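The complex appears here minus one protein chain, its other protein chains still in place.
And then subunit A:
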Amino acid sequence: MSVLRPLDKQPGLNTATILLVGTEDALLQQLADSMLKEDCASELKVFSFFSHLARSLPLPSNVNRPRIDLIMFVVNLHSKYSLRNVEESLRHVDATFFLGKVGFLATGAGRESHCSVHRSTVVRLARTYRSPLLFCDPEVDGFRAPVAQRLVRMLQICAGHVPGVSALNLLSLLRSSENPTLEDL
């Protein structure tokens, strides 16, 4: 089994790559498109980033792909299958990735009645792997853009394009609900 490793290749010039792992292609495609629409022109740099949409890891090793800077595991709260898929894929990721270069994205939390996966499951998963958890409803236009913005920003930091902030720094800064007593209750 090939394991995905961070920093296994030289970085491209002015590029950052994000890998979206999830079972629903349409969702991932939407997210990828809105991320591409985000222009980082405010910093006078135009990023071209390749968002690889993968159903599950391991990725086929014959694909000539650039260095992955950020992996987002997309879990759809409406299907247990996507959760299982993500859990499977987690086994193919090198441990060093989890130092800030991995994130979980939970979709479909808006429609409670359709949720077959409970929110706390995803929260626990994110906590186990010490990674940030984001919520998103990509169908609603208004929600997609801010999440895309956040992802782009995270990606920038993980690719090292923001001077002075490393992925691990960001991770430490993102911890909000760190109180173990509350979560263990």
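Things worth noting here:
What we mean here is this: a residue touches a chain if its C-beta (ideal position, glycine included) is under 8 Å from a C-beta of that chain, and two chains touch if they have at least 3 such contacts; residues count from 1.
In the analysis below, contacts and distances are computed from a predicted model.
Going by its UniProt record, the hidden chain of the complex is named "Centromere protein K isoform X1" among "Centromere protein K isoform X1", "Neurogranin", "Uricase" or "WD repeat domain 7". Of A:K37, A:K80, A:R111 or A:R130, it is A:R130 that touches the chain left out of the display.
Interface with the hidden chain, as seen from subunit A, comprises residues 3, 5, 7-10, 14, 45, 87, 90-96, 98-99, 127-130, 160-161, 163-164, 166, 168-169, 171-172.
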